[in-house]
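Here is the structure we will look at.
One chain of protein is taken out of this complex; the other chains stay put.
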Amino acid sequence: MNNKIVFGQYINTNSWIHRLDPRTKLVTLFLMMIGVFLISNLYVLLGCLVFFFVVVLTSKIPLIKFLQSFKTIVMLIVFTTLFQIIFNRNGNIIEVKGYLLSFDFTLTWINLAISIVILLIYFLLMRYIKKGKGIIFLIVFFVIMFLQYKLTFGPVIVSSYNIAVFDVGLKTSLLVLLRIVNLLTLSGLLTFTTKSTDLNNGIEGIFAPFKFMRKGISILAMMISIALRFIPTLINESTKILRAQASRGVDFEDGRLKDKIFQIVSLLVPMFVISYKKAEDLANAMEARGYIPGEERSRINVLKYKLGDLFTYVFLIIFLTVIIFFKIKGVI
Amino acid sequence: MGIKFSEVKYSYTYSKKKKDNCYNLEDASLQIDNNDEFICVVGHTGSGKSTLIQHLNLLLKPTFGSIEIKDDDFEYRINGKGKKNNTTLMLKGKKQKLPILKPLRSKIGLVFQFPEYQLFEETVLKDIMFGPKNFSSQKKKEKREEEAKEKAINIANKMQIKDLLDLSPFELSGGQMRRVAIAGILASNPDVLVLDEPTVGLDPIGKKELLNFLKDLNEKDHKTIILVTHDMDVVAEYAKRVIVLNKGKITYDGSKDELFKNNDLLLNNNLDYPSIVLLLKKLKEKLNIKELDEYQYNIDDAFNEIKRWSK
Partner (left out) sequence: MSFISINNLTFKYNRKGYVIDDLSLDIEKGEFVCILGHNGSGKSTLAKLIVGLLEPRKGHIYVNGLDINEEKDGVMNIDLVRKDMGIVFQNPDSQFVGITVKDDIAFGLENRRVSTEEMIDAVNKYSEKVGMKDFLDRNPEELSGGEKQRVAIAGILAMNTELIIFDEATSMLDPKGVREIIALIKKLKGQKTIISITHNLDEANFADRVIVLNKGKITLDGKPEDVFKQFDKLKEAGLDILNNMKLIDKINNSNIDECNKKVIEDALWELSFPK
């Protein structure tokens, strides 16, 4: 099959971050994450975020690609933040130019009926809309809320519930939001610039000094490495199985649910059989080439620290010291 | 059954933004009308053979170009338009809202290279029944089962795998598995049988048995056989028509005789001579016989030719 499957989101631009030792990247990432959690000042967090994005820019990873990787999680973040803002009722209500950010809503039979009609239209139209589903949903959501705010005559179902934005609530939710975005940026920085195999080598490298757990780690690393090796193969195989069964009339597009469930079996069994056979062949090949699980092995890919790693570690230490220092002082 | 490809292009990774898309199949035009064709599709790994045959039952749809497939009951038209494509289906003269592919797939059966891709049931019988059951037009479950069972037993008799019916498909030998897989496709009684390198991994005798069965199917039941193969000996002995693919393009479509007599064509497409032709060629050269016709495609013909010459 000619369609190459890329695993992970690694993009090779050969920047200075790409050239760093994976161990450095792992350790730095982990400690920076902890550092970010220590900060509870919005502006400092924002500063960190800007700094991380500057680092992303120096890695020559296309910014659009980088931001696109957040796409799947963006909805989740938006909703958790909104919920936090609404439900955290500590402190005072925020006042903007003399107006309190506090709203009373009333659910009446009339606005309920209109809302249901809007929702119905929304779901019917949804089939034909490909792009911007999320935005349309938000608009619909706000329209419905607005109806409950303004259109308050007629028989009442639930009378006046209140949504208000409090200053402490807003601050904590923004804090959580910024922390999450910081974390995502950091982990994105790692996965965009490090091959999964290097990550695996890095993990093994980090645990190498701990003799008592080396055996387990080396087996684990071998397992991860084999998984990384065979995931593309198995994905290829699964498309072939799907096609082979499609030739025998398996159809996932139409058909009843009960049939579909049975048809999934027709994919799972061959997948299992093929994986098992491959595993057996692989085990034979490994044994024949003298692999004994847990036994000490040498490595062709030896990780070596370079100058860039030193600088990174120095910077990491400064970064952490500064954060801890100010944390103790109570400034951030 | 009529199949017509017009300038079909296919790319696994097509994107409008890219300027130079890489096509796995390029400008493939071909027509298959007769009911008893035996076509061998040859070419190197990566030449687009698998891509081509997966278009035959629309597992893949063209990125550009069009495919028409007609039968007594149905008529499919697919136009590739980049990422999207336009599929229309006329079923018994009526245009269908949803272009379902089941009618097509029951008439053009595709057997993948390894039987492991499709065998999954507890018994061979059930596995052979799987296809007919899916394609059945019967509403009632019992009727469907019954009909499928009848078809499965019929085909098992024909393929001489009746003894295997109660076994699990996973305890069979490689050759038996392959037979069961082919039976699973044949059970839905397709007019066209497409096979992707069915002889790989079989021993010479198993190979011969399978090919002779396909030959019978072609000659006695008038089924069109389309066989993807690397083996020029198979082409020599069985093919009526040969399609050569090279780097995604159809570089030859015609009789085997013309192909084997065209030295440049073979060389350009990196194809070998069949072993008998090669042997006779060498013999001719060694003994310096001019009048020996080396283009013989099986042992008996080769022998007769030598006999003819020596008299």
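Should a chain be cited, it is by its letter among A and B, assigned in written order, with residues numbered from 1 in that chain.
Methods note: a residue touches a chain if its C-beta (ideal position, glycine included) is under 8 Å from a C-beta of that chain, and two chains touch if they have at least 3 such contacts.
Computed from a predicted structure; not experimentally measured.
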Among shown chains, those touching the left-out chain: A, B
Residue touching the undisplayed chain, where the options are A:210, A:291 or A:311: A:291
Contact partner of the left-out chain, one of A:121, A:282 or A:317: A:282
Hidden partner chain, residues of chain B it touches: 44-46, 173-175, 200-208, 230-232, 270, 272, 275-276, 279, 282-283, 286-287, 299, 302-303, 306-307, 310-311
Sites on chain A contacted by the missing partner chain, in the whole complex: 4-5, 197, 225-226, 228-229, 232-233, 236, 277-278, 281-282, 284-292, 295-302
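Note that only the chains that are shown with their structure count from here on.
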Where chain A and chain B are represented by their mean Cα positions, the distance between them in whole Å: 45
Parts of chain B lying in touch with chain A, wherever the complex brings them together: 12-13, 24, 46, 50, 54, 57, 59, 98, 100-102, 105-106, 109-112, 116-121, 130-131, 133-135, 170, 184-185, 188
Contacting residues of chain A [partner chain B, same complex]: 1-3, 237, 240-241, 243-251, 254, 265-266, 268-270, 273-274, 277
